[in-house]
Every structure is written in C-alpha cells, then in structure tokens.
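Note that one protein chain is taken out, while the other chains of the complex remain in position.
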Amino acid sequence: MTGTLRVEIWRGAEDGRFEAFEVPTQPNQTVLDLVTYVQRKLDPSLAYRFACRVGVCGSCAMTVNGTPRWTCRTLVRKVAADGRVRVAPLRNLPVIKDLATEMAPFFDKGQEARGRFIPSDPSAKAVATIPPEDPKRKEADGGIECIGCAVCYAACDVVAWRPEYLGPAALNRAWTLVNDARDGDATGHLQAVAEDAGCHACHAHQSCAEHCPVGLNPARSIAGLKRLVILAALRGQL
Amino acid sequence: MKRLELWLYIAQRGSALVLAPLVLLHLAVILYAVSGGLSAGEILGRTRASLVWPATYGLFVVAAAIHAAIGLRVVVGEWTSWRGRSLDVAMFGFGLLLLLLGLRAVRFIA
Partner (left out) sequence: MRHHPSYRAFLAHRLSGIALALFLPVHLLVLGLAVETAALDGFLDWAAQPMVKAAEAILVVLLALHMFGGLRLLAIELLPWSDRQKDWIGWAAAAALAVGAGFVLRSLA
C-alpha cells in the first residue's frame, strides 16, 4: 500500500507546539504504529509511552484528534480525518515531554480513594466462595478489569474543572471493593470517597463510559457510590 | 465543617426531591391561570381562602433558595476562578436574599 499520512505530534512540555511528519501508510495501521514510525525513522528524540501493544497494559493512551484513546488498538483508518492525524498527550495530566504525561496524580488518586483491597481475614487459608449470581458480585463484575489507562480521567470535564476530583477510575475501583465480600473495610472505602473531592462531585456527563476502551461504565459505579455514601452519611456511619 | 461538599450535595438532592412535585404544581397553576385572564382580586381571593396556598408556596421558596444557592456555588466554582470562603459567603447571601424576597411575596398571598 502506498501513500503517506500527515501526522501532527505534540512536542515539548506544557508550552509546546505540534510538529508535522509524513508517515507511510500501511493496512491496519494503528495510531501507536504511526508514533513508533516517527520515533524510529524520523526523530529519535520523540518521547512516548507504550508496553504491550495489545490493549492490556494501559500505558499508550493519548489524545487522538481531540479524543482520548488507547493508541495501540485504535486503527488509523477509523480516526484519520481528511488524511490527517493529530496526536497530543492525555488531557488533565501534566505533560513531561511530547506524548508522555506525568501519571502520578492519576495513580495517587487511586490511593486517595482507598482503592486497595483490605482483607477481612488476612490469615484466611481457604479461597472465598462467591456465587456468580450474587448481586454484589455482579455489581463488582461491571467495574473490574480496568487497565488503568486514564482515558476516562482525560475525558472527564469535572476533573478539568475541579482538579482535586478523584476521577472515574479511582471511584470505579472503590466501587468494586465496596462490593467485594472478601474486603473488610467497606466503611473505610466510603469515607474516602465521601471527602470533599469525592463521588458527589460527578455530574453524570458519562464521558468516562463513552470513552472507556474496555467498555466499563465508571458513571454507573459512581452512581452506586453516591447512593451508599448518602445512606451512610444520613445514618451517621461516616 | 467536615465533609461540607457532601452535605451540600445531600441538601441539593434533598431540596430537589421537595421541589419536583412543587414545580409540577406550579406549572399546572401557570397553565391554569394563563388563559383565564384572572384579575388580581380573583387570584388573591383564591390564595387567601386557605392556608394551603401560602404554606405550599412558603415551602417552595425555602427549597428553591437552598437549591439555587448550592447549585450556583457549584457552577461558579467550576466555570470561573472564584472559589473558597468569599464564594461560600456570597452564595449564602444569595440564598438568604431569595428566602427573604420569597417569604415577602408569600406573605402577600396569605
């Protein structure tokens, strides 16, 4: 297949600019392929992040033509507007260089939301039995398998307007733990997401669910947290 | 106050639950009154006939003052750079103003 594509890539840190490259087109080319071609053949100083290339690790998310996406699973032909692709770093995160963002605020919020498993019985030897039809298990099911790519975080306008907001991924994680029968600290998780930057800041824009590459619905998880937090607050349990 | 944002959120949704049926009633009253060509005397004659009207609209005013002040605080905090204590005070004042203006108007129909 012949032909080239005009690829505009963000260069620099916060105060940078777009630089244009001509990249040869290939069948079934992904956006990550474009960026990799530029780094390997045209400008080795280009900084970007990737690891698995098959949609598992969540490290290659970037802004493609204005939309946050996992670039390793985004086909160029699906997003190339009039033969042009513009690749920028993820929104709502500090830019380190070119396409690499500082991910620390995103992962720190996972901890701030107490998004870690607190075993109810650390000495348990037997595997906990949780029936697949258990309602809480089903709720948790809808939120697990997040790959931590921060696409939802970049898509969320509440994060943009209220930078301290915990964001969809951290709250979604908290929701899976609240519904985990093996977790022993439901109140602790609820207390964490009831803080000032917590779940109640969400306006149900649902951009998180619209953009999640693995089809999760963090807005649904956040709505669930809101219900539990309201009940806990009214009962004086927080 | 600890967890101020959460409690404001709860007050916002709580006032919304109170407002929803009252707004429905208000819309029904508007649709009823708009074609009647009712005079002021006729309107006030009906509202003053029972305590139900002033009491209902009094509750409406209280819920609306809470709801509007909290909502506007969120909007200003997200869409402008005005945040913090001065915004809280200003929005409390806005709610208080709505409450006073509203209760004065309700006293008139009682």
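For reference, chains read A and B in written order, and residue numbers begin at 1 within each chain.
Definition applied: contacts are C-beta pairs under 8 Å (C-beta built on N, C-alpha and C of every residue); 3 or more make two chains touch, one makes a residue touch a chain.
Not measured: the values here are computed from a predicted model.
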Review point. Any idea which of B:Leu72, B:Ala90 or B:Ala110 touches the chain not displayed?
Key: B:Leu72
Revision key, fill the gap. Residues of chain B touching the missing chain are 13, 16-17, 19-20, 23-24, 26-27, 30-31, 34-35, 38-41, 43-44, 61, 64, 68, 71-72, 75, 97-98, 101-102, 104-105, 108
Point to revise | Interface with the unshown chain - residue positions in chain A | key: 66-68, 155, 157, 203-207, 210-211, 217, 219-220, 223-224, 226-227, 230
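To be clear about the criterion, only the chains that are shown with their structure count from here on.
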Study note, to complete from the structure: In whole angstrom, the CA-centroid distance of chain A from chain B equals 39
Revision key, fill the gap. Contacts from chain A onto chain B in the complex sit at residues 158, 161-162, 194-198, 200-201, 229-230, 233-234, 238
Study note, to complete from the structure: Note: in the complex, chain B contacts chain A through residues 3-7, 9-10, 13, 77-79
